[in-house]
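What you see is the complex with one protein chain gone and the rest in place.
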Amino acid sequence: MNPDVVVIGAGVVGACCARACVEAGLTVVVVDRGAVAGGTTGGGEGNILVSDKEPGPELDLALLSRELWAQMAGSLGDSFELDPKGGLVVATHQHTLDYLLRFADEQRACGVIAEPVAATDLPDHEPRISRDLAGGVLYPQDMQVQPMLAAAHIIEAACATGRTTLMTDCAVTGIDVDASGAVSGVRTAQGVISTRHVINAAGTWGGEIAALAGVELPILPRRGFILVTEPLPPLVRHKVYAADYVANVASDNAGLETSAVIEGTHSGTILIGASRERVGFDKTLDWHVLGRLAKQAIEIFPLLAEVQLLRTYGGFRPYCPDHLPVIGPDPRVPGLLHACGHEGAGVGLGAATGHVIAQWITGASTSIDLAPFSPARFGASHVA
Amino acid sequence: MPSDIVIVGGGVAGIAAAVVAARSGCSVTLLDSGSAVGGQYYRGAKSPESGSGLSYEALRRAFDELVVARGIDRRLDTYVYSLERRDSGFVVRTRGDDRHRGDVDVLESRAVVIATGAFDKQLPFPGWTLPGVMSGGGAQALVKGSDVLPGQRIVVAGTGPFLLAVTYALISAGGNVIAVVEANDPVGLARHAWSVLPAAGKSADLAKFVTALAKKRVPYLRRHRVRRASGTGHLESVTISRVDGDWRGIAGSERILECDALAIGYGFTAQTDLAAQVGARMRIGSDGGLAVEVDERQRTSVPALMAAGETTGIGGVDLARMEGLIAGVAAVEQCGRQAALSDAAIARGMRDVLKLRRFADALHFAFPVRDGWRDDVDDQTLVCRCEEVSASKVRGAVSDLGARDARSVKLLTRAGMGWCQGRICAPAVDALCRFDSAASLIGGSYRPVAVPVPLGAIAAES
Partner (left out) sequence: MSREVVFRFDGAPYPGRDGQTIAAALIDHGILSWRRTRVDDQPRGILCGIGVCFDCLITVNGEPNVRACMTGVEDGDDLRSQEGTGYAQ
């Protein structure tokens, strides 16, 4: 095997990278120590949001990604439940609403469609929403997919071209470099794969993969839990979340932060998030956290009080200290590219990530400036 | 106020543990999801039924007296949705029955005994979702618990000595069992287990069952299997045929039995959820199913957590009772007290456990599940009943989407994501997809919410 590109990680970001590379005419091997979407991709909600991105590089990436997802769903026959449902961000208090409206103004200036909704009009968009809210903003561009199906079908389609090979249950044990320090191959449990380009799409474990190439990448896990309800009739039409969600993402708080995120799914269950904690890789359930998620969700949709919780799942969002992902070539190791650290936005930003990575590899100019996402921004050093 | 010991499950194992623990001076809370204790075997038991019944009567009387005397806090209609470890012991989260789902409570204890029993294992087949098709345990619950027969013409099917017990319960209640369809040919039983029977005290039971069947002329068809169930809107007949040693149907031997009830089961699945929630080590039992691993004192790999009965491996009522006793002793000692039972009695109990486990292993050996049933599962047959996922979808997840274990199949097809959270379909998914059963079963055994609970009720804990 001598592919143009090896993608490490068969989650949604790895899948999008594989697809984009194949479309750019490259041959690809995707390798994962476990199953497709075995990491954080299987632990998320499948959000494709522009609503929660503040103006800047991440918002630009999100807007591009959203368009690419819409195209992808079309060509993949809607195999992953893409729902262009739109987002509704609500504020429980006036001061939060003021913040939200200002935020929306700034986003609008960058190309986001954001429509303020007065408190009295909220029920027109969400008939079951609480009548005690201060107001909200509607974001018609927000979408949702089923993340596991997305990763699986995107990879399957890439393999169907004959130019992608998928290797699951195959751990990567090393990244080889040649005399000049450029990538020459990937060592796996099933042998060495010669290649000139390695894409680190290992999500929360991106730092471990980077270390195999002798470089440091400060990616840490931020735990989140999601509550899943019994199947319900369509009660929640949009992705609905409380305005303090955005503040949470950007915070450096090590402790627990929760804010309500509620949305329905294709199968009728309602997903409730979102919690963020820095507790390493501990997946032990915390009923205090779950209780808070439930309480905050009920404040927005009172009907949820009687609805039954069927299961919960947790995952570890990969995040960097500045809350931006790492995308693009690593200047320390020619041939090594990173596509990880998307912190809860891996699905949403995945399509654009794959797109710009493939552009860079083929020498095309990238649709988005990669400088803000470069690993060089950490003043990063080599691993000792 | 925290108890010394919380016992989850009021079947014979839980009752036995509760009695010894309370007699030893520990404060004991026993939780059961039913409206009465007794579990499956002693459901509705007013008078003893088996050879060991006399001593159950005594045990049950002792239990009831301790409840009245407040030595045991007995909470019926109570479900545990979560078991959590803390430094000083455990936190047990409970809710009420389906009329009182929101009545939640949070209990603390130093030690816990899990005695949550088991439920019938099902293998999908065409027509298995028709009303009138139920588990052997479900048919038994109808007659023993509610004095109701499942139908007018009943077929009992599957594999295992439990078929005889179910049939006995049905015909004792006046039921018309037109055939017992046993997929195996338990000739092995003649050599292995019959010799162990007297020691296990089982001879009275089985002799009684066999005599009753003979008296009512109920045909016991060995090496036969139900291939499909048919009917419009409800069960009207089953197609059975002879099968070979691999359970494959023998062409030309098909027969149709008209019936309105099918009581079917292929062994049991232990309820291991709570043990899995706190990370207790599991093992694969001699029946190929998951069970909580325990040592000779019924201690799990989690300190201060004991398990007894079917939860530790399917083995029947007498084994469950002995294990409950030993687990109760271990719980008492965990709380720093002396068990109100002589060392000799404890040693005898532990020896009985070993003997009864050997007997159970022999039975599993005589009544294995063979693969031939898979051939009958066509594309349209549902594998996951809750989410209505067909066999073709499950197989497609493996062949087209790279699923390698039950978890992946679940996330790609929704099989196992419905109300029952995969309890019914998990073994079938593993078998149909030919996954490595042990790894897949263990991987799929973690259910953080053991029974659904209203969001408003858990919000109170924030």
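So that you can tell them apart, the chains are marked A and B in the order they are listed, and the count of residues begins at 1 in each.
Everything below uses one rule, namely that contacts are C-beta pairs under 8 Å (C-beta built on N, C-alpha and C of every residue); 3 or more make two chains touch, one makes a residue touch a chain.
Just so we're clear, the structure is a prediction, and the values are computed from it rather than from any experiment.
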Contact partner of the left-out chain, one of B:387, B:405 or B:430: B:387
Per the touch definition above, residue among A:232, A:285 or A:376 touching the missing chain: A:232
Candidate in contact with the missing chain, chosen from B:120, B:287 or B:352: B:120
Among B:89, B:150 or B:249, the residue in touch with the chain that has been omitted: B:150
Contacts of chain A with the absent chain, listed as residue ranges: 230-233, 268, 308
Chain B residues that touch the omitted chain in the full complex: 33-35, 40, 44, 97-99, 119-120, 122, 129-135, 137-142, 145-148, 150, 233-235, 260, 271, 385-388, 418-420, 423-424
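What we mean here is this: only the chains that are shown with their structure count from here on.
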Geometric centre distance via CA averages, chain B-chain A, whole Å: 41
Complex interface listing, chain A residues touching chain B: 35-38, 42, 148-149, 152-153, 155-156, 166, 168-169, 227-231, 267, 269, 272, 285, 287-288, 290-292, 294-295, 297-298, 304-313
Residues of chain B touching chain A in the complex: 82, 84, 93, 101-102, 277, 387, 400-405, 407-408, 411-412, 414, 417-419, 421, 447-449, 452-456, 458-462
